[in-house]
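Mind having a look at this structure? Questions to follow.
The other protein chains are all here in position, but one chain of the complex has been omitted.
For chain A:
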Amino acid sequence: MAQIRIQNVRKEFGPFTAVRSSSFTIEDGEFFMLLGPSGCGKTTTLRMMAGLELPTSGEIFIDGEEVGMKRASQRDIAFVFQMFALYPHMNVRKNISYPLVSQGMKREEVKTRVAEVARILRIEHILDKPVGGLSGGDRQRVALGRAIVRQPKAFFMDEPLGALDAEFREHMAEELRALHDRMGATTVYVTHDQLEAMQMGDKIVVMNHGVVEQFGRPQQIYDWPATKFVAQFIGSPSMNFLDFEGMIGINGDSVDLGGVRIKVPAAREGRAGRLTLGVRPEHVSFRDAAAYRGRVSAVEYLGTTQIVTLATAHGDLKARISSAQAVREDELVGLDFDPRTLSVFDAESGKALLSQANEGVLGHG
């Protein structure tokens, strides 16, 4: 069990920079998510932590010890691969005991440890089967078994559920989270699925183009995205962006959106020029008297809620409202935005402006 600290880590593959100067800390026992679109550097970051790639520069600390240039086998960590990477020429028992045998552990002890792991994962009945014939879920369990049998300092998982069917993935996600809660081991988990990240993670790092965009608890990231990229990547449908020319002063608590004043959380930094107002779909409500108007262009029914797409003076906007509310296409409606939840971004840099509401989340990170 260990704290993991990444400091200014950078990785170049020839002329291509996969990771540029990442820094973050994973606390002991955390379930930590590395989230981002494919090619964002999240897997490279994980592989550097595991010792499968060496960083071009920067430091990686596991349990206070600098391991950046150490071999994978000397870091006392376990890795679960997306493709499971079970040794195909060995049966389940041999696969799980393989890392112990390599440490030269006594036969008896290996046996006890494997039996214990098999019990935890409920795979006792398949221990003597070859891995070739196993279902995806069982292979995943065996791969987990091979990881936890070592009792390593940390678990690294590279999209471990990516190869599973959708219905089974949900189940395994719960199982994985429960396993983590029982063992309390530091876990770093790479995924491109924002739902998976929010559902399972204690903390999330969102990466894009090799840069850490934001780092924090799932709700903080969802509510107060640090950049437009994070705002768009997390949440489905993603945050609405209303681009406008305008300004907001320090302590200003409203913006002028095409002549309509929209209340926002009090600003901590001012900016003038091209700005973007960010609104989550669920924070849009319909009120006939509201000054900001939009015309309904499409309605998607989702059971308890519906997603209404509206054409406004500042582009398309999606609202998530109760299905009970009747909406007709082509109808002109008044829109209210919940003033406590809005973010204002600098349209050029994509960064969120500090406000009274998000300074607690963004102020130190």
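Keep this in mind: contacts are C-beta pairs under 8 Å (C-beta built on N, C-alpha and C of every residue); 3 or more make two chains touch, one makes a residue touch a chain; residues count from 1.
Just so it is clear, contacts and distances are computed from a predicted model.
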Listed names "Carbohydrate ABC transporter permease", "Aldehyde dehydrogenase", "Threonine/serine exporter-like N-terminal domain-containing protein" or "assimilatory sulfite reductase (ferredoxin)", matching UniProt entry of the absent chain: "Carbohydrate ABC transporter permease"
Contact partner of the left-out chain, one of A:Pro37, A:Gly136 or A:Gly258: A:Gly136
Residue of A:Met83, A:Ala272 or A:Ala298 touching the missing chain in the full complex: A:Met83
Positions on chain A where the hidden chain makes contact: 50-52, 71-73, 77-79, 81, 83-89, 98-99, 102-103, 131-133, 136, 139, 146, 150, 163
